[in-house]
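Note that one protein chain of the assembly has been removed; the remaining protein chains are unaltered in position.
When the chains are written out, they are named A and B in that same order, and each has its own residue count from 1.
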Amino acid sequence: MFSMQRGLAIFVGITFTFATGWVGLIVIPHLQLGELAAQSEEGTTEVYPRPLQGLAAQGRAVYISEGCLYCHSQQVRAEGYGTDIARGWGDRRTVPRDYLFENPILLGSMRTGPDLANIGARQTDETWHLLHLYNPVITSPGSIMPPFDYLFETRRIVGERAYDALPLKDDWAPAAGFEIVPSDRAKALVAYLKAQNRTFPLKEAGR
Amino acid sequence: MNERELVALERARIDESARGPVLFFFATALFWLLAGTVLALAASLKLHTPGFLAGHDWLTFGRVRPAHVNAVVYGWASLTGFAVIVWLMARLSWAEVRYPSLLVAAGILWNVGVVLGTVAILAGQGTSVEYLEYPIYVPPILVAGYALVAVWSIVIFRDRREKEVYVSQWYLLGAMFWLPWLYITANLLLFWFPVAGVVQGSVLWWFGHNVMGLWFSPLALATVYYLIPKVIGRPIYSYYLGIIGFWSLALFYVWLGAHHLVGGPFPAWLITAGIVGSLMMFIPVGATAINHHMTMIGHFGKLKYSPTLRFVVFGAMSYTAVSVQGSLEALRDVNLVTKFTHYTVGHSHLGMYAFYTMTMFGAMYYIVPRLTGWEWASARLIRWHFWSTAIGIAIYVALFTWGGWYQGVMLHQPDSQGKPVPFMQVVEYTRPYLIGRSVAGGLIAVGHLAFTVLFVLNLMRRGTRRAGPTLFHEEPAPVASQPELAASSV
Partner (left out) sequence: MTVGYLLFLLTLVNFGGGAVLALAWAISSGQMENVSAGANSIFGADEPIGEMTDTVLMSPSTSADSRRSARERCAPRGA
């Protein structure tokens, strides 16, 4: 029995100590932040944030499937705490409300590549995005981002060139008579990226 | 027979009862180590040479990297964890493992889960939730396998004949209790009944960091607390310090998760709690470090003789290093520089490789011959294994600690005109460090190959038969008497 009591003491102690962190890190934030709602601008019908729709929502699945998160973050740190805002990665820090409808959230933990929280505000040119995905070195020499050429199709030109064929030049251009066209996945991913815009002014972010 | 021989026979009987499951866990763990190493090398090469094996979706960096992480965490690390749980629990409880085939079934279940998960990630079905990338149908398989291992190990504990509960057993019991709570909660709150928005971040890093500190660390610490005294033949310096170390770990570690959220969209009090908890960790880490060091004082010469001791002491020292580094990383001013950089990757490898993996190598060197009855076939291969992996991981961590720090500084310190340093310039700065990491990784891979050869040879009964319980006064270490090894130095 001597050791049964010790076993019990160990069990009880472990439960209690573990429960402290569980309550602190999970239960309480859930109570606090779980009640957040979207905010609307006074005098307008604009609501922020909105859940992703259509092509952008599909693009999110592509972002997840290709593991973009492992090199890119999606959070802007406050002014004065880092140079995120000075770099133009956002005009304000991101706050919990910005991620309200995201499931799963894609905050990321590495910046091997730049932060993408506001890439949709920073880079609106669809062709730039497509070229960059096809091979990042085209738009960004020296980039170590992998090429996503498998998100594109090489097609024989039939009649006129496709409207969304990539304007590839020099060594990048395909063989004569062929064109490179984004697949649905590529288009969806670009739609998702262009939807990344967290510049809507929010009081709790200081604007 | 005298008492010594009787006890030795009983010890051998207990080891024998654990043989099937433990060897199965170790063998499959080693498979995942090799798979994880291949994936690691691929990922590392791709990062500085993005054209390497490019053009295939199943080999894109964004899939290879999580495949690597999960293969080494759920494959290698967890399976070696199960092995030491079973063997240590049997040894310390002085009780045999009953119905060992059930444990092998558990191992099969677990391996099936890891195979399915790895293939799924490479096929693009990963969740992009770090350390929980396996699609939703895999965790139930893992939980089932784990439950069998845990229940059976507690049965061994319940049947114990040794009335003293050794400190390693507390760590094992703690780990076995914490892991299901962590894993099931995280899965429920992130996938089955997802919590809203950023609370997911809190849940995720509560899980991710606690898996390190409340599952893997206790398993490795349990191993260190047993093997150092066992190998050198001297009891642990202060049992009291061991008690303090365990309870303070249990109390403070749970808060650490929040230190991943510094600067992010989270309430300030949560982040502060994470930082405070991180700093409080100096207490258990200090207690443990003092304990291990004072136990080893006067016996460092024995490192020459025992591969187990080398790997385990390397691991124990790395535990202290990674814990101190981690506590400092939680401070806001430090975190500002290191977050999002390669520094954190160096830190995680200091923990999961230099601490956990090296300790588990030490455990395998001790346990496997006692289960198979055969000595390791080649001291030269052992030395290759040790030095390749030790030097390899030291280079890796040094490169990423140094390079990652300056990567962070460059990202945040304005240039001479007061503007932020262009991002591409920072990327260019990191490139030589990334190449260096591939070199270090190659060295580590060599060590893994050496160990695999040793392991396979041992299972195939190549080498010399291990001196049994009635023969322990004969010549020790038959392997060292082989002529080609007599000339080897350290």
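Definition applied: a residue touches a chain if its C-beta (ideal position, glycine included) is under 8 Å from a C-beta of that chain, and two chains touch if they have at least 3 such contacts.
None of the values given here were measured: they were computed from a predicted structure.
Visitor: Tell me which of B:Val199, B:Ala250, B:Ile271 or B:Leu411 is the one touching the absent chain.
Guide: From the options B:Val199, B:Ala250, B:Ile271 or B:Leu411, the contact with the absent chain belongs to B:Ala250.
Visitor: Among B:Gly36, B:Pro66, B:Gly174 or B:Pro307, which residue is in contact with the omitted chain in the full complex?
Guide: In the full complex, the listed residue that touches the missing chain is B:Pro307.
Visitor: Touching the hidden chain in the full complex, which residues of chain B are there? Just list them.
Guide: 3-8, 11, 91-92, 162, 164-167, 226, 229-236, 239-240, 243, 247, 250-251, 267, 269, 273, 298-299, 301-302, 304-309, 365-366, 375-376, 379, 382-383, 469, 472-477, 479-481, 485-486, 488
In this section, only the chains that are shown with their structure count from here on.
Visitor: Calculate how many whole Å lie between the centre of chain A and the centre of chain B, each centre taken as the average of the chain's C-alpha atoms.
Guide: 31
Visitor: Using the touch definition from the top, list the residues of chain B that touch chain A in their complex.
Guide: Answer in residue numbers: 46-48, 50-51, 54-57, 60-63, 65-66, 124-130, 157, 160, 163-165, 170, 173-174, 177-178, 181, 185, 189-190, 194-203, 206, 210, 214, 247, 250-251, 253-255, 257-258, 260, 263-267, 270, 273-274, 277, 332, 336, 339-342, 344-345, 411-412, 414, 419-420, 423-424, 427-428, 431, 434.
Visitor: Write out the stretch or stretches of chain A touching chain B in their complex.
Guide: Interface residues on chain A, with respect to chain B: 2-3, 6-7, 10-11, 13-15, 17-18, 20-22, 24-26, 28-30, 32-34, 36, 63-71, 73, 75, 77-78, 81-83, 86-87, 93-112, 114, 136-137, 140-151.
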